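All protein chains but one are shown at their positions in the complex.
The first chain written gets the first letter, and so on, giving A and B; residue counts start at 1 in each chain.
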Amino acid sequence: MNELEHPTGDPYGAKDGKDLISGITVFPMEPHVPRKSDIDPKAAIRAERQVATMFGLSSLMILLFIVAYIKVPADLLITIPVIGTLNANHLAIGFTFGMAILLIGLGAIHWAKKLMPDEEVIQERHALTSTNEERVAVQSSLQRGAAESGFKERKIIRRSLLGALALFPVPLIVLLRDLGPLPGTRLRETIWDEGIHLVTDATYKKIKASDIPLGGLINAVPENLLEIEHEEETLNQRGKASIIIVRMDPADIVSQQGEAWDYQGVLAFSKICTHLGCPTSLYQQRTHHLLCPCHQSTFDLSDSGNVVFGPAARRMPQLAITVDAEGYLVAQSGFNEPVGPSFWERG
Amino acid sequence: MSTTEESIQAPAHAAPTTKGGAVGYYIDDRLASANFTKRLVDKVFPDHWSFMLGEVALYSFIILLLSGTYLTLFFNPSMTEVIYNGSYVPLKGVKMSEAYSSTLAISFDVRGGLLMRQIHHWAALFFTAAVSVHLLRVFFTGAFRKPREINWVIGTLLLVLALLEGFSGYSLPDDLLSGTGLRIAQGIIQAIPLVGTYVAMFLFGGEFPGTDIMPRLYSIHILLIPGILLALITVHLIMVFYQKHTQFPGPGRTESNVVGFRLFPIYMAKAGGFFFVVFGITVLIAALVTINPVWLYGPYTPSQVTAGSQPDWYIGWLDGAVRLMPNLESVVFGYTLSWNILVPALVIPGIMFTALGLYPWIEAWATGDRREHHLLDRPRNAPTRTGLGVMALTFYMILVISGGNDIIASAFNLSINQITWGFRFLLFILPPLAFVLTKRICLGLQRRDNNKLLHGYETGRILRLPSGEFIEIHEPIGEAEKAKLLAKADVVPMALPSAVDENGVRNPKAAKSIARAKLSQWFYSDVIPTPTDEEMRAAAEHAAHELHEAESHLKEISQH
Partner (left out) sequence: MALSKRHPAALFAVLAVALGTTGAAYAAVNAQTAPKVVAKTETQVEQGKQLFLEGCSSCHGLAAQGASDGPSLLGVGAASVDFQVGTGRMPLAAPGVQAMPKMPSYNEEETAALAAYIATLGAGPGIPTAEMLDTTNAELALGGELFRTNCAQCHGASGVGGALSEGRKAPSLMDSNAKRLYEAMVSGPQSMPVFADSTLSVEDKKNIIAYVTELQANKSPGGFSLGRQGPVTEGLFIFIVGLGVLIVAAVWIGAKAK
């Protein structure tokens, strides 16, 4: 340790009342003002008892914790004003545990504040830089080492080593290859195809076009999603193929993404936001606007699903639909463009 | 070889006198630890409440390690589908991942499990909040200056890691809210030019959501990031210990000393006690206040979403930036560049963290200040830095608030579209305004400090002078206050170098140093020097004279 020496002999390392480094005026330490507990033995005993009480209460809380853990039923709900209806076991063990810990802390701090010395002490800083001799010494050691290794002179060794070291991480990266498949065309495809029935999500029922009221909204999925229900792909496909079906007055439809992609005012759109992929089904039937709850991108479903607000840059893809012989909604074809968020190769 | 033999002979020791001493001797015989231990025990730390913000962060981290370890005993990070059959009735029979189902089991079927989950999550919010506020303290007091720049960079890294750690943890329960967050993260990764789709496919083991992401996130969350965090926190603390803590100016405090209390016993009791306080408060909050009620959100499926989908607060700024960004996207040679995602999610954070990490060097370069600093700046005494800090903070806060624009809209019956548009403009209007305003306030405070030094503080007692003039009696300020107010190191902006050399020839190389000098002059513009000793003496004499006059006048009145 290189303790700073004070040529000035000043206790604060100052010269002429000024800090040696910053030049600011240095004032002497204020005289120590004794606390009540320093002068009055009664006050000291009082403080001692307070600290001991806190530590004692902490132990009591631990005992109560064990009682609560065993005795309070784990499924009992109790109602407490302001807080509401909550689990009694959770509250009881949490409160006793928390208080036990808190009391140890409060006791220790109270002890330090009231009974341990509160006179501030001064400690010198040591220089955070080495002496010149030390620097020179380390430099020559390093140079000696470098010279002995011959790293500088033996170019072939140096270059071949650097080359080997540069290649050494390659296997570590290559080994990551099997983390997942290559993108391929996955992001461009969904399981929608010509003639696939639209079925309600969660209940999986075919949908009669005539059953959908004006202003209606149905969250739907392709019927063939059920066929892969127990395979790993289910969620992945659901994440791309989910759609919403809405019905509006055909007179309100300004434009569509394809001619006659609706069926008598019934329109189907992807449910996956073109911005960052949140399911988007906040359909406001009066304005025909579809709002994404994640970043508020808004699409006008009466106008080709175009973006009218928010950060999404692309319109919501529309699914061309029609009805089968019995009047149930079916897809005319799959989606004409990739659904969901943009990606580099999307174009 | 004889010298070596001599040196390994242990010096003669006296026998230990206490049992504790015996233990110490045993250890010292093996590690020669006496010197180090003495330095540790006698180490002096300065006392200030704001120095404890970093402690809150450290203690929250310890709480996170403890509670997190407990949770790993019950949590199952698997995405295998199961039918829930636990004790939470409204989800009975619902298909969900094992991750979500085990989270429900922790919440409803393990006694104290819900408490631990809530301790863990609240401690995570505490950790990120304390790290952020600690960063602000270090910034605004100039504690990052030489010789502590390296520790500032470590701190910046810790902040970034804390955010990643928080987000990966938030994602693990696989509930509707966290899955939505993961979906957004996946969308952002997918938007990265050239490699985005590949990175996304490799990370998720295929398409979103796949079945690989939870186990992978789990090892990142409980092993990789905490390991790095632990290592960096250790280095962070060793450096604080080795370089000694900074201190605020005051009586007896100089650049070459530390004034405070010794580690043993005062700090042992105070900081140790504070650990228990932080832990105790966290447990009490976890006992009384719900956090992340995952059972209400339901299991994640990519076709469901909830209104008010938000990340935890520390990711809010990122979400806010994504919400505010206009919908720009371009297709170049058949490839998509999603500016609407890249700018807010990658470019802005990149700039923010780079600027944050490099700030100590930026300021040192601009000011030319190469001195060591162990005395802290009072924020008002560095108006330009404080202004810049408040400017950055304003920018950040607008992003955070924008991240909750839907909650604000529904809570205050406002239009979300108008709020978004408002914030889009305010993001550029408010920060510079905040800079100017903060700087002015700082300068005003400096003037007030000077006033106090010259005229003392206002007592509120009013006297009428014989001339009919009213004066307020000022009392001189105390020595401690004086020490604080006068501790403003003089700053000298760099001199403007001449654009031509001594022969009158234009020097093209001077342009850089001229720019730098101008920056330095801007940084130190509006310097208000502290009053000189003479000025203070003159002011004191004047005040004494005035007071004397007033008092004699009072006497006259009372005599009549």
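The rule we apply is simple: a contact is a pair of C-beta atoms (placed from the backbone, for glycine too) under 8 Å apart; a residue touches a chain by one contact, two chains touch by 3 or more.
Computed from a predicted model, the values in this text were never measured in an experiment.
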Exercise. Check the options B:75, B:297 or B:523 and report the residue that touches the missing chain.
Key: B:297
Quiz prompt | Among B:44, B:71 or B:114, the residue in touch with the chain that has been omitted | solution = B:114
Exercise. Using the touch definition up top, pick the residue from B:126, B:395, B:435 or B:524 that touches the left-out chain.
Key: B:126
Self-check item: Touching residue (missing chain; options B:199, B:281 or B:352)
Solution: B:281
Exercise. Using the touch rule from the top, list residues of subunit A that touch the missing partner.
Key: 33, 35-37, 77, 82-87, 90-91, 94, 109, 113-114, 118, 200-203, 207-208, 211-219, 246, 279-287, 289, 291, 293, 296, 298, 309
Self-check item: In subunit B, positions touching the absent partner
Solution: 47-53, 56, 89-94, 107-108, 114, 118, 122, 125-126, 129-130, 133, 176-177, 270, 273-274, 277-278, 281, 285-293, 296-298, 303-314, 316, 404-407, 409-411, 413-418
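Heads up, the rule we're going with is that only the chains that are shown with their structure count from here on.
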Exercise. Let me have the rounded angstrom distance from the C-alpha centre of subunit A over to the C-alpha centre of subunit B, please.
Key: 17
Exercise. State the interface residues of subunit A toward subunit B in the complex, per the touch definition above.
Key: 1, 4, 6, 12-14, 19-30, 69, 74-75, 83, 86-87, 89-91, 93-95, 97-109, 111-113, 116-118, 120-125, 128, 176-177, 179-183, 186-187, 201, 219, 221, 232, 235-236, 238-240, 242, 271-272, 275-282, 293-298, 307, 309-314, 340-347
Self-check item: Contact footprint of subunit A on subunit B as seen in their complex
Solution: 39, 42-44, 47, 87, 111-112, 114-115, 147, 180, 183-184, 186-188, 190-198, 200-212, 243-244, 249-262, 265-266, 269-270, 272-284, 286-288, 290, 301-309, 319, 322-329, 331, 334-338, 340-341, 344, 371-375, 405-406, 416-417, 420, 479-480, 482-483, 486-490
